[in-house]
Each structure stands twice: as C-alpha cells, then as structure tokens.
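Rather than the whole complex, this shows some of its chains in their spots.
All chains are identified by letter, namely A, B and C, in their written order; residue positions are counted from 1 within each chain.
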C-alpha cells in the first residue's frame, strides 16, 4: 500500500539563507497518528507548509499517497491534506462561522447542498452545532480553535495536520479536542500529524514520534524516544511525569516490563505487574534506591 | 477605545430590518445623495425629520444611535460656530468687530442639518443589517469581488488589530508610560505603529497560507441567496417617492 | 482633513469622484500586477492596520492632538504612490460604509486629498530626496509636505464649495497641518520606516533598502 506521507531528503532555506529544514525524511502509513516534537523554532511550521504544497519543493520529494504534492491540482491537494495552523484568528477570516467552514468546500467546486451538508457535519464533529451565524471575533479562544478545525474538516481530507492544537486551552477544551482528533482517526481512518509541546498529553495522540530539530533527530514510539534521556535533553524536550515516575518505581523494586505514559496505561501496567507476581508486589527502599532515583531525575532535568 | 460595532442591533425585527439588503443599500444611498445636496433649510429640516422617522421604524435604541452619531456630529459642529463669521453677506450683528452674517448662520445650520440627516440614514442602513449580509449584498450588486472581499477582510481584522493595539498599549501603560509631546513618546509611538504594520503584514501572510491551504487561488466564491419580495418593491417605491417629493418641493420653492 | 457629507455641493462632489476614480482604477491595476494572489489579505490587513493607527491620537502639545493619515508611509513601504491611494481608499470605504462614520458623497474628494495628493506629492518628494539625504530625512520631508499640500488642497476645495473662505482656510489648515504634520506625520513616518527596516527589512520596497546599502 502507498504511504500516506513520504518525504525524502527535503531541504529548505529561508530567503535570507538560514537553513530551516535539512535533509528531512519522514514516512507515515495511512491511519497512523504521528506527533512531531522539537524545540521552539525547529522548523515545524515550515515543514507543514510543504505538506500541503503551500511551499512547493520542485523535486517531488513530498509525496502524499504516492503523488508529488507539488504536481497536484489545488482541488485534489486540499482533498488529501488539511492543515490546521496554531493561531485560530488567522484561519477564521470570513464574517461568520458558516462562511469560514464553507470556504474550503466552495473552492473545491462542490454543489451548494453538498457544501451545506459538509459544514453541518464538520460543525457537529467539533461540537459547534448552532454556531453557523456566529461572528468568529466574538467567540472564546477554545471555540475559535474548534471552528478552525471544522473549517479544515469540511474539506474531508485524508491526512490532517495540526500545529499545536491544544496550546493555551483549558484542560476541558483540551480533552474535547483530543477526543475529536482521536475519533477522526479511529472512525474515519484519518491520518494525523500533530506538532505539540505538551508531553503529558502526547501519549493519547501519538503512535509514533518524530523529533525535528532542523533535521529529523530521532524517530520511534513515544516510549523509545522518552527512554533516551540524552536525546530528550539535547532537543529541549521532557518525558511525561508518569513515564519518569515508573522509571523511578523500578528503583523501589517494581519490575515493570513497560513504562506507561498515560493514566490508563499506568493502570494496565500496574495490574499486569502485580498479576505476574501472583497478586503481590513488594516495594522496598535499600541503600541504593535514592542514588538511583536521583540519577534518573537528574538525567531528565534541564 | 471602544469597538465601533455598528451591527449590534441587526438581529431586531422591523420593517427596515426585513427590507431586502440590496434594495436597502441602493435606496438609502440614493436618499443620502439626494438629501445631502438640498439647499433649502426648511426642506433640509423635513428630511432630517424623515430620517428620524425611519430610525424610529427600525426600533434601534435611540441612545445607541445617538452615541454612534456623536463623533460625526462633533466633527461638523465647529463649522456651525465658524460659518456665521466666515461667510460674507448681510450682517446680523457684530461681536468685537467680527460680523455674524445671516447667510453664515443659515448656511452653518444647513450644513449641520444635512450632515446629521446623512449620518442618521447611513447608520440606520448599516445598523439594521448584519455586516456579513451587507458584504454579501455588495457581491450580488456586482461590486467587484476582490474589492468586497478586501473590505470584508478589513472589517474582520480591524477588530483583531484594535485588540492587538489595545494589548500593546496596556502593556505600555502597565510599565508607567504616559503619552506626552516629547521625544521619548514620539519614538515609542513610531515603534508601535511600525510594529503594528509589521504585524499586519505578517498576519496577512499567515491568513494567505491558511486561505491557500483551503484551495484559494484568487477567485472568490460565496453563496449569496436573496429574494426580493413584494414588500421590498413597495418600500423602494415609497422611499424613492418621498425623495422625489422633497426634491420637487424644494424646486417649487425656488 | 476628512471632509464630511454635505460640505461640498453635488456638482463639485461629482467632479472629485471623476478625478479620483481613475486613480483608484490605476491603483487596482497596480495591485493586480505587483501583489498577485497575496493582494487581498495584504491590502485588507494594511487598511485595517492604518484604520487602527488613525484611531491613535497623538498629543502635539498645547492641548491639541492629531493622527496619522499614512498614505505616504504606505507608498514608501510599497515603493509606489498607488499603494497609498488604494489603502486610503479602502480605509475611507471601511469608515463610510462599514462603520458609518460619514463621508459617503464626499468620498471622491477625500480619496483625492488624502490618497492621491498626499500619496503622490509625498512619495515623489521622498523618491527625489532619498538619493541625496538619508532615508529617514527623506521619509520625514515626504510625509510632512505630502500632508501639508493635501491640507492646502482641502482648504481650496472648501473655499470653492463656499463652506470656508479661502484665505482663512489656507491660513488655519496650513498652519495646523504645518505643525501637526511635523510630528504626527513626518517624524512618525520616519521612525516607522526605521523600525520596519530593523525588524522586517524584506517588507520594504527594495528601493528603500538599496538606497542605504542594506539587503533584505
């Protein structure tokens, strides 16, 4: 099967000559959930602008489902890849939510009924039913974030790119958005590529992680990435608190085979571990425990 | 700074609100153009009364409307004071050697009344239609699409920039800045304005990215659905008729 | 300097429309050629930005204040007076038709004064000076004189309309804008150009940056 995204040796320099992307290689299977992490200013936004052909690379090194994105017609391109940028005010440029969400479908040349159906569906997906006539400027930040997502969903893209979807949101709005993204991935098979800094929320959104710092520094499951403290520190990252805590648990004698990253995972890991020990887990403190613990904490500390 | 949100009461229901937005724009503009050039003070007063009548019909709270009219009228007011002295003609009386002329007083009041009439009409027109509907009517009136779209975006981003501006200003005042006529203030204002323009351009860049990623290629497509009803035609006929009557009445006075 | 409705008789108002429209038309053509599909967002953003900037009242001292017009500034940034005409036209359209601040029948005259006269006079003065003096000084003189000339033109128009006597108008408008023009328009424009040159030199027309030997 064709890869959803395949980027091969992509280079890009800003007009002033600064290198923004240096030999970037990324491969994403259909239906995967990818998170891209990296320090502020690592080139994430530039990479995303390549992914939907806004910045065009002439050598066909960005392929979506096998076709070079630079060679696609606009109408086809927006059916394949939708990008939700970080700042919602930049993406809601029309005077009503309806017009904003209808903007993409109208450019695709769809019929008025089809546009109406898609706007309705997209707004329902993000939980903004009844917001059609609202003026974006008067909405809360969380609502704007959802509307900006709806304005991309209405094009029904097969690949969804999101830049910092949860930044600045209160925990409830954040949980809402994560749920919407995961539902799209699970129920509609949408491939998702997300840039985010919040390592504690990452586990829910990533099958696999790429660490980008001008070039791809590392790739692997979240577990692979976070298990390497040197990699984590060198790229200004951090590991989730629970992940670090389970590494610490080992020093107390908890021999878990896996290190969980989310609450749900940690319950599973605990249960498995206790059950494999015939129902009883002993945690102890010995003379080495604290030096081992401090070592782990120090290895991740910036 | 307060938001100049003129369509705050566009959701009310009145004859004027229900008036087809395209017909409304054309008729009201026509009324403004014909009333603004009336030369007879008596007729001008009648048109002012008429515009007030239309305002009453629209059910827009008068307090809100007068509040919105204030800046425009304050701008015109000095001329009401200056013209009696400035325009030459029959001297009514003199203060400290300055002559107040009949023509000056007449013309000053005339200009003021006409300005008030046109402002009231314009505000009633804009206040009874939601801004996006006004813009869409411009599309369907065959105003060039790029122009309408630029206007629409300007409208959308004026608020964003005013917010940005207020935020920058707040940050400055919270550092003890007071605007004075001195070099420091001037250089700060220059930098603020520069920053605002740079940010406007950068915002435009990002808006453009998000438009392109939604398939925008420079063509604008919008759904516009308006249908003229019988009542709309009647209202057009009524308003245009009134304008004609005023015009003819004025001519009969000459 | 913004002429409200009812200050100019119908015949004259139409004359100004007739003079202003070709300039607006030419500036649209300029935009189509120079700005490709970025034109709508960039012009809209600048119009909104200038609108916000015009709302800022700068104290001049002695209790008076003024605000920027910005036509020369925009013209210098884009390297063409048509940019000033276009952005000012948009600002006036927004003021009149979106916020209802009046000036619908007199818009032709206002576009002519604030966009065409100040844009062209200011920009070409700037262009002529920039090779002789430094950019800041050229921008200062261009913006200041551009504003002053457009104020004088405005008072002539008012005199023709019979709204305000010529000599008194020229004297008061001229003197007022001579003074507020130095600070509100001239100095601010110069500082703004320098500020943009520092933060985003690539936004400035290449002729501005080249003149100083700076490359974006």
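By our rule, a contact is a pair of C-beta atoms (placed from the backbone, for glycine too) under 8 Å apart; a residue touches a chain by one contact, two chains touch by 3 or more.
What you are looking at is a predicted structure, and each value in this text was computed from that prediction instead of being measured.
Trainee: Having one representative of every chain kind in view, what are the subunit counts of the entire complex?
Mentor: The total chain composition of this structure file is A x2, B x1, C x1.
Just so it is clear, only the chains that are shown with their structure count from here on.
Trainee: For chain B versus chain C, what separation do you get between their C-alpha means, in angstrom?
Mentor: 20
Trainee: Could you say which residues in chain C touch two or more other chains, in rising order?
Mentor: Where chain C meets two or more other chains at a single residue, that happens at 41.
Trainee: Specify, in ascending order, the residues of chain A that touch 2 or more different other chains.
Mentor: 93
Trainee: Once bound in the complex, which stretches of chain B touch chain A?
Mentor: On the chain B side, the touching residues are 130-132, 135, 152-153, 155-157, 159-160, 203, 206-207, 209-217, 221-223.
Trainee: What residues of chain A sit close enough to touch chain B in their complex?
Mentor: Touching chain B from chain A are residues 49, 52, 54, 74-75, 77-78, 81-83, 85, 87, 89-91, 93-96, 99, 102-104, 106-108, 112, 115, 133, 135-137, 151-152, 155.
Trainee: Enumerate the contact residues on chain B facing chain C in the complex.
Mentor: 1, 4, 6, 29, 32-33, 36-37, 68, 71-72, 75-76, 79, 82-83, 86-88, 107, 110-111, 114-115, 117-119, 122-123, 125-127, 131, 134, 146-147, 149-158, 160-162, 164-165, 179-181, 185-187, 189-205, 207-208, 211-212, 216-218
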